[in-house]
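Complex shown without one protein chain; remaining protein chains in place.
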Amino acid sequence: MISYFKTVFTSSWAFVQGLWITLRYMFKPAVTVQYPTEKLHPYPPFRGALLFDAAACIACGLCAKACPSSCIALAHQVNPETKKRVPKVEWYTLDLGRCNFCGLCQETCPTKPKSVWHSLDYEVVFSTRDEMVRCWKPGFPLGGRVWDPVAKDFREPRGHLPVSASPARK
Amino acid sequence: MSRDLGSSRLWPTEVWARPWSLPRYRAGAMWLGGIAAGIVVIGAGVGELYLWGDRLLGLLGRCGLGAAWVAWIWVLVKLGCVLGVIVANGLWAVWWERKISAHIQSRFGPMYAGGFHGWAQTIFDTIKLLFKEDVTPAAADQPMHALAPIVAIAPCVMAFAPILFGTELAAARLDMGVLYIFAFAGISVIGVVMAGWASGNKYSLLGGLRAAAQIVSYELPRGFSVVPVLMFAGSLDLAVIDRAQAGYWLGFIPRWFVFYPVVGQVSFLFFLIASVAETNRTPFDIPEAESELVAGFHTEFSGMKWSMFFLTEYGYVLLSSFLLAAFFLGGGAAPLPFLNFVPSWIWMTGKAMFMMFVFMWFRWTFPRLRVDQLMDFNWKFLLPWSFANIGLAGVMLWWMLR
Amino acid sequence: MALTKEEVTAKLLARIPKAAAAAVPVRDYPTVRLAAASDLLPAARLLKDEMGFTYLEMVTAVDWLGPTSLAGFVSSRNPNPFTDQPALPPLAPAAVAGANYRPVFDLLWAFGNIPERLKVFLRLEVPRQDAEVPSLTGLYPAADWQEREAFDLLGVRFTGHPNLAKILTPDFLVGHPLRKDYEHQPDLYDGK
Partner (left out) sequence: MASEELTVSGPGLEMDTMFINMGPQHPSTHGVLRLGLTISGEVINKAVPDIGYLHRGTEKLMETRSYQQCVVLTDRWDYCSAMPNNLVFCLAAEKLMAVQAPPRAQALRVVMCELNRIASHLIFLGTYGIDIGALTPFLYAFREREMILDLYEMLCGARLTYNYIRIGGVAADLGEDWVAKCREFLEYFKPRIDEYDTLLSFNPIFLARTQGVGVIPRESAVAWGLSGPNLRGSGVDYDARKSEPYCGYEAYDFDVPLGQTGSCWDRYFCRVQEMRQSVRIVEAALAKLAPGEVMAKGVPKIIKPPAGEAYAHVEASRGDLGIYLAADGGAAPYRLHVRAPSFLNLAILQEMLVGRKVADVIAVMGSLDIVLGEAVR
């Protein structure tokens, strides 16, 4: 009989304690971020959407070999007279739809500064599959362009952080 | 435009260390303002009626209408008020619940719609629900599926008839008001069972059956826990119960039933628990147990049909809150003598809002019971002890009347 | 009585006919190679009942046919505007000189003795064609799904398994993907 009332009491007391905790948190400020209106910068090592610098690249192809999901493709330039390999990229593509965001391409890139590297852009959103493929040719911006199959031309990708918002290259 | 928060993450450690220095973290006391706003929203219409009712009645009479016409118009006005309260309560309570849950969980809740702390969120939600496609599953029993939300909500509206919104302030004064409310509140379960059956979904069916068992069972302790109050007040009329709690012991302890030693507190708690169970809210929300039955009986409802179930749920929460306030918390009586100048409907709605907060507080704190445990708790704990409580009340009454 | 690795191996070798210490052991663990599929159940019983290896840690098989074949590899649509070359797997496995390729399934069981903190591996080679071994489900319920997995991915039949059905791959998938000569049959989800 005593243990019965003891159980009732301890149970009730546990409920009160639980209520007390939730009540206390109610008066503490919220810790969340109102995302679309408030935005956080990732920490510097963050691995966001990939950027590429065609001017710095030596077209060695190490990044393409390092990629576990074969998302990188490139071709080096060829000297039209000597038919010899020129250490410059002819074209360079990155399929962000396949990208693992693992950072292996950035790690293996031998140039200084890196010619392929992860930006801090975490708002990687696409509306079409074609938009997932970023293309570079010499002279293209760091963020790359996407191929528009209808207009048969390259255009700027939509809906991303401007490249200027990304920090200095690692 | 978005605001750039930079790369410094605000960890809880930092946020809680200096809450008020952060302009965007001033939401801690939101719910306090919420109670005040709730009193205004729910009370305003009622209060106006309280002040202007007599004049309106006189005006109608002066217009040359017959007494029968005046009576009818008067009924319609009161009906409109009650309906307005229920609908406004649906809008308000959903927003408030979302806010309370958010702040309990260290987040913000709705913040965009309408500007200030997302006050218009539920209004926009309602608009969305109104325009939403009304989907009826192919396997559903069509007429029953359409009828179920109506069967659920109609008794809820009707049960509000004798509810006191302040001293002597009710749509209808009934001698057997308490019985009337319990009787009508018990009908809604038919709508829930219909919804579960007619949906043609096994989860809904389980939810509906669970609801039937649960609600019917919890009617008993809910009724019995009020019996001591009825014994002390000596009437089933809510107005009489309300009046019986006016006045103070020793000049400052309110003569509310919740302050009657032992009997009052036990009745109050039992009524509160049974009310939570009646309204299908956590920890007794097994009919719509989200993690088990997806959404229980209203899984297959969408648009306005679905929101009618929600209106019913929040209507019953409001009903239970008003009943708790009227039965145990002194109704329209002020907690201290010098506060008597404040109109009774403010006290009434304020107490009801506080009880509503308690309902929500429970919901966002406790886990959910299992079906059999729920039944065990009802039949093996609540019911016997509410009988004992009635006995104790009898002894107390005998001692008082001696 | 504390059991040691050596004792376990010795006992297995003594009691199971023609069992031998594996030529290629699982690094750092006692590994015993069984001579025939019929030795498996006695060996498992010996381990379980007499030596307290009540924990079946792992059941798997290796197809030693040779390097993974890329036949039937389907690359997704190539949206690259510069080239028609589809994206291929990063590495095309090539035969390594000196590797011991042979047309067998090398089955592997790992048994654990929890209180003694011991682990022992049994292995058994069966021919790739109609590979059949007795099921351990009667002794170890843990073998149930693991054998189903080995059946699904490699096509080893476990005789006596109560429900030897596919478990990981979809029902419409033809073949056993982890076989080295697995060739993907085009299906609905390959796209154009």
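Order of writing sets the labels: A, B and C. Residues in every chain begin at 1.
As a working rule, a contact is a pair of C-beta atoms (placed from the backbone, for glycine too) under 8 Å apart; a residue touches a chain by one contact, two chains touch by 3 or more.
Here the structure is a predicted model, which means the values were calculated and not measured.
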In the intact complex, which of the depicted chains does the undisplayed chain touch? A, B, C
Quick one: which of C:Pro17, C:Gly72 or C:Pro93 touches the chain that's been left out? C:Pro93
Cross-chain touch to the chain not pictured, restricted to B:Lys78, B:Arg255 or B:Arg368, is B:Arg368
Out of C:Pro42, C:Pro86, C:Pro134 or C:Pro177, point to the residue that touches the absent chain in the complete complex. C:Pro177
On subunit B, what residues meet the omitted chain? 9, 11-13, 101, 104-107, 202-203, 206, 282-283, 285-286, 289-294, 364-373
For subunit A, which positions touch the chain that isn't shown here? 10-11, 14-15, 17-18, 21-22, 25, 31, 42-43, 45-47, 66-68, 100-104, 107, 118
Subunit C residues touching the omitted chain (full complex): 24-29, 54-58, 60, 62-63, 67-68, 70, 89-94, 96, 98-101, 108, 110, 112, 114-115, 117, 119, 121, 140-142, 144-146, 149, 153, 166-170, 177-178, 182
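Assume only the chains that are shown with their structure count from here on.
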Going chain by chain, each one touching the next, work out the least steps from subunit A to subunit C. 1
What chain lies farthest away from subunit A once each centre is taken as the mean of the Cα atoms? B
Centre-to-centre distance between subunit C and subunit A (centres being mean Cα positions), rounded to whole Å: 37
Report, in whole Å, the distance between the mean C-alpha point of subunit A and the mean C-alpha point of subunit B. 48
Would you mind pulling out the distance in Å between where the CA atoms of subunit B average out and where those of subunit C do? 62
Can you tell me which residues of subunit A touch two or more of the remaining chains? none
Check: subunit B positions touching at least 2 other chains come out as none
Looking at the complex, which residues from subunit C come into contact with subunit A? 77, 79-83, 85, 87-90
Counting only contacts in the complex, subunit B reaches subunit A at residues 1-7, 9-12, 15-16, 19, 22, 24-29, 31, 100, 102-108, 111-112, 361-362, 364-366
The subunit A residues in contact with subunit C across the complex are 65, 67-71, 73, 75, 91, 93, 95, 98, 129-130, 132-133, 135, 147, 149
